[in-house]
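A single protein chain has been omitted; all remaining protein chains appear in their positions.
Just so it is clear, A and B label the chains in written order, and each chain counts residues from 1 on its own.
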Amino acid sequence: MSNESRQPLLELRGITKIFGGVPANDSIDLTLHRGEVLALLGENGAGKSTLMNIIYGIYRPDAGHILVKGTERKISSPKDAMACGIGMVHQHFMLIGRFSAVENICLISAGGALSLLDQKKVRDSLEELKGRYGIEVDLDCPVEQLSISMQQKIEILKLLYTGADILILDEPTAVLLPQECGSLFEIIRHMTEQDKGVIFISHKLDEVMEISGRIDVLSHGRVTGHVNTAEADKDLIVRMMSGDNVPDMSGYIKKEPRGEIALSCGGLEAFDDRRVQTLNGVELTVHRGEIVGVAGVEGNGQNELAEVLAGVRRASAGRIEVDGREMDLSDPAGFIECGIGYIPSDRNTVGTVPDFPLYENWLLRNRSYPQKRGLIDLHAVQEQASQAMADFDVRTTGCLERSANLSGGNLQKFILARELKNDPKVLICSYPTRGLDVKAAWFIRSQLTKAKERGTGVVLFSGDLDELFAISDRIVVLYRGKVVGQLRPEKTTTQEVILLMMGGKP
Amino acid sequence: MSGTTSFFSSAFLAALFSSGVRQSIPLIYGSVGDTVSERAGVMGISLEGEMLFGAFFSYLFALRTGSLWTGVLMGALSGMLSSLIVAVWSVLFRQDQSIIGIMFNILAMGFTNFLNRAIFGTSNANISIETFQPITIPGLSKIPLIGEIFFHQDILAYLSVVLAAAVFFMLRRTKLGLQLAAVGENPRAAQASGIQVYRLRILAYMFCGFAAGIAGASLTLGSVGTFTESISAGRGFICLAIVILSRWDPLAAVAASFGFGSIQALQIRLQVQGSALPYQVLVALPYLITVLVLVLAGHNIRAPRELGVPFEKESR
Partner (left out) sequence: MSVLTEMSASFQKSVTHYRGASGIRKAAILLLSVVAAMLIGSLLILAVGADPLEAYYYMLLRPLSSITSIGEVAMYFTPLLLVGLGVSVTFHAKLSNLGGEGQMLFGALGMTVVGVPPVGSFLGIWSLPVGILLGILMGALWAAVAGFFRVRFNASEIVVTLMLNYIAEQFISYIVFYPLRSGAEPQSAKIACALPKIYQGSRINWGVVVALILAAVYGVMIRRTRFGYHLRALGGSERAAEYSGVRKKRYYFLAMLISGAFCGLAGAIQISGNTMRLMEGVAGDVGFSGIVVAMLGSMNPVGVVLAALFMALLSAGSVTMQVKTGIPASFTSVLEALIVLFILLGMAVSAAQSKRKKVNTAR
């Protein structure tokens, strides 16, 4: 009851931010009290990140006010935000890898540039904070040698050290293994007990239900709902999140896999960029005319598997067969020549070269471009690209436009058009609809199903279970670099898949 | 003096290494300056050019005012101001540091030669000026060999070590040192913790220019006594090498500078005396060592992560 009498910690009134004529935030109101966890729920592109960047002083709002503890504040830099007691754990950690936790935190300690470092004092107060909030972490090891979840804890320590009482956690669980989430939630509970206010950003409903006290739902830059978690109705929230314009795919009929095997692999092992082994013996078979959906919590080897199957990353062990012929794993060009299309998750710098005009990007991962006496026939390439762009409804000024100037949806359609041009035997799709608006996303999905009907074997990596259930003929679940389950979408439930994703047994 | 017997005599060694110390002074200033700017992520490829600016203007002002210290000051300032070009182009405009550096060197060489000819005419007989005189440190200079080598040097030599020690302390013990390293390692994170990345990088680079200016001054006012075209003669690049060899540590840079300075001193002697070993081997040695170290130490040498990479502020 005492909460009622106290000033809210943070109040946003009518925050609006417009990017190029499109409102990313449209008069958003939000209130955060002491001792509570406010969940901010929304799809990618709903405007959560923009809003948080405004609170943290990275963007400036075009309209609206920010009140901290009852007084209006102008926040024009992260420094201002910190001075107001606002702290943020970004999705990409803001740590200096070579520094220890203590050194990282010395960086934000008080004192001018020429003041002497007092590492002992900083370390003493960190030890105290560790005890108070139940945080277990090594303070002296260079942080780059620590696990992601440890680094996250150092980020949290950093905020607590500055005395921040408004803590913004931007999708903190996206990088964690399921078993690591528990200790994070424990820390969050300690924080609210100490009267701090936490904004918890997520698009995972279950977590939000577990940790938050109230939920604000963001959709297309607006707040579309407020609920107290205790009274929350899952279906209602889902509707608030997605809006009403979800096309009905229920009429879409799935058939048993038919035809011969397009791709099969066994015993695949691979390392990620940090040289951590993330694939531990993957077995997978893809038939012609089949969409195989790959589900899994992010970071369980999806990226590496997609890259290995596309030939872009070299597997350290195992074999891949396409059409019954074993591939040379050390020859990325061989995969392309064998007809393996690939839609990478990063369309801006992997799927295209940002500075190239579109017609030049048409040649990327393309071995059957128009030639004339062994040389690239640029005119024919332009014609071909323009035609395909028209077919796939890529909206832009023409094929001379730089790829970097295309919106996400148009760029993805362009890449899809290119990869489907020669009817690939297998198409690897890594999060193809991530960050796209609903319409573009369904366009991509319908093209994938068309490709499948033409006989392509599609491997669809996705974080969106609805998408996987809607168009996959088969769902495989990846957990810690292994396939832990194969299910038919019409014979299973979301709950069962989620359970497998978390490492449980059905 | 003839042959091998004199080669190891203590008089020869004292003369050799004493000259080695003198040769190392510009290298120390240059490499200490570059250590600071590389820690912050900006490569000092233009060190060579800043040295030329420093050398020319220190000579010009010392000659015109009759004061060596005015010369040093103006040399340092000219190094610093000219380095502002590199700093602005590479930090604010985010252009390729290697190209800017090379262009700046061409600019500096052309400009100093231009001024030299315009002011002093085409005859190469520039007027010599009195250089800094050696200062004998009482007591310490009496130590056999060591005293002669290290404690009978000019003021710029002593100051170079003081500067290196000060920078060492700054990097290790002050918040500024931590901030510089943060900016060179992960500017995005540095920005998030409230550091003004651009400002710090530009300041770091200006310090580098300042030190390179003194390095240039030490060439004209410390040893030669006049300005000759391209007087820096590749020392800026040796400084880059020293910074890598010393792994971005200013005190180690002093030691490495002394090593390379001694090689240079030896090479000059060989060239004068004539020997079976072609002197070119010794001239090339610092560069050869650098390449070998880069290759052999490979992954053990860890440069600042974002060295040479432009940073784009994310702010709208």
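Convention: contacts are C-beta pairs under 8 Å (C-beta built on N, C-alpha and C of every residue); 3 or more make two chains touch, one makes a residue touch a chain.
In this text the structure is predicted, and so the values were computed from the model without any measurement.
Colleague: Relative to the complete complex, which of the depicted chains are touched by the chain excluded from display?
Modeller: Taken over the complete structure, the missing chain's partners among displayed chains are A, B.
Colleague: Quick one: which of A:Gly57, A:Pro172 or A:Pro344 touches the chain that's been left out?
Modeller: Hidden-chain contact among the options goes to A:Pro344.
Colleague: Kindly note down the residues of subunit A that lie in touch with the hidden chain.
Modeller: On the side of subunit A, residues 19-22, 24, 310-312, 332-333, 335-336, 342, 344, 346, 349-357, 360, 363-366, 372-376, 378-379, 400, 402, 404-407 touch the unshown chain.
Colleague: Considering the whole complex, not just the chains shown, which residues of subunit B touch the missing one?
Modeller: Residues of subunit B in touch with the missing chain: 43, 45, 85, 89, 92-96, 98-100, 102-107, 109-111, 113-114, 116-118, 234, 237, 240-241, 244, 278, 280-281, 283-284, 287-288, 290-291, 294-295, 298-299, 303, 308, 316.
Simple rule for what comes next: only the chains that are shown with their structure count from here on.
Colleague: Taking each chain's centre as the mean position of its Cα atoms, how many Å separate subunit A from subunit B?
Modeller: Taking the average C-alpha coordinate of subunit A and of subunit B, the gap between them is 47 Å.
Colleague: Which of the residues in subunit A end up touching subunit B in this complex?
Modeller: Residues 58-60, 77-79, 82, 90, 92-99, 103, 106-109, 111-117.
Colleague: With touch defined as at the start, can you tell me which subunit B residues reach subunit A in the complex?
Modeller: Residues 173-179, 181-182, 185-186, 188-195, 302, 305, 314-316 of subunit B touch subunit A in their complex.
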